[in-house]
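To start, the structure itself, in structure tokens.
As you look at this complex, bear in mind that one protein chain is not there, while each of the others sits in place.
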Amino acid sequence: MTDQTEQHATSAAPAASSATQSSTKVLGLGPKDFKLMFLVVVLTMAAPFLLNPFPEGSAMAQFNAGYPDLMQRFVIFGIFAIGFNILFGLTGYLSFGHAAFLGVGSYAGIWMMKLLTMNVIPAIVVSVAVAGVFALIVGYISLRRSGIYFSILTLAFAQMSYSLAYSVLTPITGGETGLQPKVADPRILDGALEAGASPRANLFGLEMGAGFEWQVGNWLFTFNAGYYVAAVVMLVAFYLSIRIFRSPFGMMLRAVKSNQQRLSYTGLSPKPYTLAAFVISGMYAGLAGGLLVAMDTQVGAERMFWTASGEVVLMTILGGAGTLIGPVLGAGLIKYMENILSKINKDILHEWFFFLPDGFENLMVELVYPFIGKGWHLTLGIIFMLVVIFLPGGLVEGGQKIAGMFKRGKDADASKTTPAE
Amino acid sequence: MGILEVKGVNKRFGGLQALGDVNLSIADNVCHAIIGPNGAGKSTLLNCLVGKLIPDTGSVSFKGNSVLGRSPHEINQMGISRVFQTPEIFGDLSVLENMMIPCFAKRDGYFKLNAISDVMAQRDMVEKAEHMLEEMNMANKKDMMASSMSRGDKRRLEIGMCLAQEPSLLLLDEPTAGMARADTNNTIDLLKQIKDERDITIAIIEHDMHVVFSLADRITVLAQGTPLVEDTPENIKGHPKVREAYLGENSGH
């Protein structure tokens, strides 16, 4: 099922386009894009069920990812990666400093919550705007160079932002301790808090932490307001990214990646296009930053460290750069590993391999242990290297290949029409 | 007064005088070939015309406006299109998309943030591109990835992309270099057709005398960075100076 959709997502625009010409459109999307969009909507809305497939108390329950905190991360980092993909996937410019925009967005959001209101709308809007302006400045300077120089310039800007946030800008950023809304903050739009109440992020009164649990037999499903707010924002962001991919602007960005020389000899300077892509992708990062503080009202400078920038690169490549759904899958996979794989310890391993004879059990535990728990980064690094070496198109390409193998059995021509993007 | 006027252009690379006092006038609506042995400065001259290189001295004007100091995309917008020695196309895009880009460039100008509308929903642009592909005899290849085509087809596409911008001047840099004989002849036919059917000036730099004499109305012979003679093809063929410059080189005729 999923393989099928990945294929729709990535089949190159021409293949999709000839189909769209003759058929009607829904929401401005061609049939294949609409199917993909529809599927993503269903998956995100049903996530609390889908991510909790194992009953409580069972040995597999630790693989359940259906708790609010993690689900929020899935969609928020999905947004971050979708935005990064608009820059890297379409134009080929590899930014190593995108976490700076996420961080700036978070700081802007928290200040709105301190000064204006705990309603998340102003916080998110201002996050996007501030990150956009910051991206405009950084992009304007960095895009005067390309290739590795561009990567290093963005890295330099991000590290500078991180260092400044950590030291000099402490009055604005809270330095090492970071920022969070305090009871004493002005919040000019909100009424006074009740005595003893702490400020909580809300959407016109609906608290982000609010939700209810639903027990079905041994299964426990959690529905969280914050997750659904973030998920709706992610769906909008995803929809916009599809539109950008299919637009003349997106085509120009792919042209930038393909051949800048021809583009400028066609009377178009690549610069405004790359700058626009950079700003848009910075705004996506700012949106993710704003949502992060809306869900968990605190921010620290480490959010801007270059490893955070590296993480979004990993997500996008792992899922499939230049594909629509890839970055979301990559973000999901990495966040899942970070939160689930990292919690498995030796005791749990011993439980798993309990059925083996003692010697084998210990051997298996010793063999597997380095790759899980605190060693999950090792697994990530290895998977990432394998993907870069063998599957430059990421998981999506892998999915396509598998789908191709099944299809070939059915009809021989099918694979011809699915060029990798 | 020609459409393109080159006056007193000099260009040095370190100790090498690549162009020495080049004067050249290309008249409107002709096919003007620039020929010369290897190292004569043909490519340097071309690069000076399109803004890739800036001459040390001299002036280059197109329709009375100076092109010096302008970037390639600005010069292109003035109405000069260029075909490269190795075809420069958007290899990762489909043939149709390749053709649509100059159509959009023509319509939208320098930059337009057209980020929400669907490319394929812009019927007029699609039709224009498809029409252009038909003219290039490539309509059946429109969904192919451009990089997967033969060199001859890539060249055809590149020329088509240039024409889609409706330029006044088309510059061709050795358009048949490295091509098989059949592809070369196809390209010659295509260029002849363009010359006859369109209101366009063509400047062609070429090595292959067969191509030059099939197309050119006027020929300038460049040697060691300086124009040697300029004349009609008939006169050039028997010119002693030209034979001298090409001594040892088989002209093919």
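The chains carry the letters A and B, assigned in the order they are written, with residues numbered from 1 in each.
Keep this in mind: a residue touches a chain if its C-beta (ideal position, glycine included) is under 8 Å from a C-beta of that chain, and two chains touch if they have at least 3 such contacts.
Just so we're on the same page, contacts and distances are computed from a predicted model.
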Name under which UniProt lists the unshown chain, selected from "PEP-utilising enzyme mobile domain-containing protein", "LIV-I protein H", "AzlC family protein" or "Nucleotidyltransferase family protein": "LIV-I protein H"
Partner chains on view for the chain not depicted: A
Residue of A:L155, A:A277 or A:V328 touching the missing chain in the full complex: A:L155
Touching residue (missing chain; options A:L189, A:V216, A:M385 or A:I402): A:M385
Residue among A:S146, A:S269, A:N339 or A:N362 touching the omitted chain: A:S146
In chain A, positions touching the absent partner: 92, 94, 141, 144-149, 151-153, 155-157, 159-160, 163-164, 166-169, 260, 306-307, 310, 313, 317, 370, 374-375, 377-378, 380-382, 384-385, 388-389, 392
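Following the convention adopted for this analysis, only the chains that are shown with their structure count from here on.
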Centre-to-centre distance between chain B and chain A (centres being mean Cα positions), rounded to whole Å: 45
Complex interface listing, chain B residues touching chain A: 50, 71-73, 76-77, 81-82, 84, 88-94, 96-97, 100-102, 104-106, 108-122, 125-126, 142-143, 145, 161, 165
In the complex, chain A residues that touch chain B: 12-15, 17-18, 20-21, 25, 28, 30, 240, 243-244, 246-252, 254-255, 257-259, 261-269, 272-273, 276, 280, 419
